[in-house]
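Would you mind keeping the following structure in view while I ask a few things?
The complex appears here minus one protein chain, its other protein chains still in place.
Take a look at subunit A:
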């Protein structure tokens, strides 16, 4: 095997581990915080579903990272792509470590894209960056939390109207919670058709895969919920139903996160792989499945080895989140992330989840949100890309001289 490919694989695997350790834990936090699942269960669910998401649904975003940010035909020297990819991965990892030290909530997605843009500009100037795609990506970073917030706002309003305002909230939630989970499976089923079976027709996917999957899940859940839950205190009854349902939606988040964020670790690896096998920055080489699997494995390993501690801390400290809120946040965020993955847009899961939290807050669902943290997150958006780009650019220069 090409030694540089081996190095990239190792660095990429390390990045995947870091994503699993920090990000994946974030994606399951609402469920752990709302006491829907224990940290141990969260690790197991996240590990399996992150891998599944990465392996089956992770390709489009990986392609965007591999060849969407820089014009591949402008990088003629294959070594450049190798050095650049290593520099980008290292820069992203370094910046993540620094930011974690200072408690800044930065995004792995923003870091890796900063890294790629950084080495690209040093090598061939600004024209090498596909600014059209880049604008689209950056726009999606701004839009996705906003869409997450709007969606969470309306989902929570809908829950209020359909459950809390009814005469028998427990009875209503037995009908409406399977409906929302069913809707989630409409999205998952459609994605399965497009991503795994490589279907082209969205309408066909929705009708033949999405809706049947959603319907089956709706019916299973509907009958499963009918048996139990005596209606004593209506609010406790509703929350106990949603505590169970939330296990499914938090899995939905893990799946979506794997699908989108695996690309941050393995996009550059895939780029180097293309060079190693074709000798050129080949456009034609598709991302091989084993690289997606490797990324998924790295994330799962990160969750298992380090994410556990993160989730334990979170589980102890978020006490202000109820199951209906957690459910709303999970459902809205995962849907936005999964749709973005389908469009091949690398977005930040954490930021979408934060957007959804704010949406529930605006619907007067969450009692108190810390505005300072929201501000920090927004600042981190503007800081991460240039900083990661600078680190990557310096590393790239060094590699050029040494290599």
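The rule we apply is simple: a contact is a pair of C-beta atoms (placed from the backbone, for glycine too) under 8 Å apart; a residue touches a chain by one contact, two chains touch by 3 or more; residues count from 1.
Note that contacts and distances are computed from a predicted model.
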Key: The complex's invisible chain, by UniProt name, from "Electron transfer flavoprotein, beta subunit", "Thiolase domain-containing protein", "TIGR00153 family protein" or "2-oxoacid oxidoreductase (ferredoxin)"   = "TIGR00153 family protein"
Note = Across A:73, A:201 or A:320, the one contacting the chain not displayed is A:320
Request  = Extract the touching residues of subunit A with respect to the undisplayed chain.
outcome  = 22, 25-26, 29, 33, 100, 103-105, 156-157, 159-160, 164-165, 235, 310, 313-314, 317-318, 320-322, 324, 350, 354, 357-358, 361, 363-374, 377
